[in-house]
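A protein chain is absent from this complex, but the other protein chains hold their places.
Coming up: chain A.
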Amino acid sequence: MTIEQQRQGFAFTGSGFPTDQESLRFRRASSRMSAQIYHEPNSGTSPAQEEEQSGSEPTRELRNMVFPMALKKAVWQVQQMQAPAQFSGGSWKQKKTIFVRKFKSNVREFLYFFSLWGKTLQKIGGNFGGGVQSYFIFLRFLVVLNFVSFLLIAGFVLIPSIVFRSVDIKPEISEANVLSAQIHADCLKYDPNPQGLVVFYEFLLDLLSGTGFMEYSYMFYGYYNNTVVVTSLVGSDFSYNIPLAYLLTAVFYFAFCLICIIARMGKAARVAVTTGGSDVRSYSMIVFTGWDYGCLGSKATKLKQRNIYYRLQVDLEEERLKKHAASLTLCNKVTLYSLRVLMFFVAIGLIVATFVAIAYATTFSQENNNVQGFLGLFYTYLPSIVITTGNFLVPLLCDQIALLEKYPPSATVVVALLRAVVLRLVSLGILLYTLWNQIVCHGSTDTCPCHYNHSNYQCWETSVGQEMYKLTLFDLLVSIALLVLVEFPRRMVVDHWSCKLTQWVGRQEFVVPSNVLGLVYGQTVVWTGALFCPLLPLINTVKFVILFYCKKITLFYNCRPALRTFRSTTSAFFFLAVLLFGWILALVVMIYSVAEIHPSFACGPFRSFLRMWKIVPDSLAILPKGTRDFLFFIGSQAFSVPLFAVSCVFMCYFIALASIYGKSVAMLRAQLKLAGQDKQFLVKQIEKMKLLSPQDNEGKQD
């Protein structure tokens, strides 16, 4: 194939040669093109280069070349003809790279087949944008996380318990730990099953609040026994320690969730860091990268266009306002800042008021624990109701406050999100704190012989598990109720009754941040309750699946796409960071329960231990000496201090590497600028010489 044929095949540059300027540009463009054309065959014909490259690299580069298919095919055929010369050289390396590439693409195709709800997510992204799609991707991640962790719990705790219970192995009280004479008789009393006939609606009440038939079941901590199967009992080489398995499974569950979150955060952070430092709202970014080619349908396209128009207008206006604000007088500035400080305190006041309400509601609910019937149900759900109301009202009020504060739009979004996060997670913390205050006794051992509040809680772990179960269930019921009672009617009213009020209210907008915070709150509740209610991850999986379909339905039927969109990549990182905060809260709770509070005497796998954590040292004591010494060595300072020092060295290395890359990027940018200046200089020189040469020609012709 000659150069002329190649050039004719895909002449994308200008076709005419009317002026010198344009011919210069054409020559520049075509020389760039020729360089690309010649890059491939040249490296193909020189044998020295072939030996260095593996055979798959030219093909990989061919995919990356910006040629039409016809040319790529021709080049590939040329390479195939030269292939025998290459194969003798680096054949093993080539075959390995080809094999690895094919394997990776096969695995990717296989996994795509299994990916949950793939088509639905694509449809959502095309119609509503990346921000809403990132919410559903996050929800899918949580569903998979909960399901896999439930499998973990089922495999190590649930199934052995079921097996041992059916084989009828009796639980035992280990004598080494408890001086039985000193246990108060009351501490051992625990009867969860109600006496007498059960009214039919009691069944529903029990289902909703986890009492009655549900209390003494695999659902809650109290049902599990401290069965320890030892080799001698069974006769074969099998031993299983249920309390140890229970505790270690809980620890591994937390570790597994942490690893999943950190892995996903790493992926999102890498993307955020490579683009780091750039102004997210820069105009060239919006114009060059703003269009979403996955938009389907003329309605979505028009909305996207309006979205981009709105963003450009807002940014241009903000720039004008900034220029105006820089010229504000001192008096105006002082009033603005004092207003902001005042509004900050008002927001803090609202949040603290919510916390006080939650603490009071929890105390009141625990005091009126034994009221029966629907009023009793209302009392048990009182903390959940107060939390949900607070989470609903306070952000609305904070939005109104934000209108007065007049921050720039991006700062407003961040401030609102921070307030909502603080509200959600700390309100859960307040609930747990009040609950723990009720359980732990304040006083000497005489008033409190069982080391916990025995009169109210015969099995306090089950009570905590029930509280978490109620929170989860209430969250789901409120979402479904909102869907049915608020969102559908709102759409029907707005669509069929046009008056000024409905036009102003408008159709619902799918607000991503508050929905994500709802998910994080639900997941934190599950993490806190997993130690006391082992089936909670399974319930949460089912809950999130139901929530996925409910949110999808409300998105497609009731919502209009938002005009202000949420950035999808930085938001993925933000969601995971908030989830990590929730995880830390749950971890603090778990550590406190495991290490500080005395387990119940009457129920559960740890009934004979001073603390839940005690099982680990006791089990370590019966390990063979070699293993024990090794484990003690790992935990000692002789090992951990050098490990810490080595990790610091690695971290310093990576920080230095990152700063070097940043500096080289800045240097390359400066080089680009210099190259441009050189180019301008040369163009000016050429123009000058052109001006001179026609005069020379005229002189010659004369």
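Rule of thumb we're sticking to: contacts are C-beta pairs under 8 Å (C-beta built on N, C-alpha and C of every residue); 3 or more make two chains touch, one makes a residue touch a chain; residues count from 1.
Quick note on the criterion: contacts and distances are computed from a predicted model.
Undergrad: Suppose you had to identify the omitted chain by its UniProt name; would it be "Serine/threonine protein phosphatase 2A regulatory subunit", "Calcium and integrin binding 1 (calmyrin)", "Chromatin accessibility complex protein 1" or "Protein rogdi homolog"?
TA: "Calcium and integrin binding 1 (calmyrin)"
Undergrad: Taking the entire complex into account, which one of A:Lys93, A:Arg628, A:Lys673 or A:Lys688 touches the absent chain?
TA: The missing chain is touched by A:Lys673.
Undergrad: One chain is left out of this view; which of A:Ser217, A:Ser282, A:Gln400 or A:Ser640 touches it in the full complex?
TA: A:Ser282
Undergrad: Would you mind spotting which of A:Val78, A:Ile308 or A:Val616 touches the chain that isn't drawn?
TA: Going through A:Val78, A:Ile308 or A:Val616 one by one, A:Ile308 is the residue touching the chain not shown.
Undergrad: Residue by residue, what part of chain A touches the chain that was omitted?
TA: Missing-chain contacts on chain A: residues 8-10, 12-14, 22, 25, 28-29, 59, 62-64, 66, 68-70, 72-73, 76, 105, 108-109, 122, 130, 271-272, 274-275, 278, 282-285, 287-298, 300-302, 305-306, 308-309, 312-313, 316, 319, 567-570, 669, 672-673, 675-677, 679-680.
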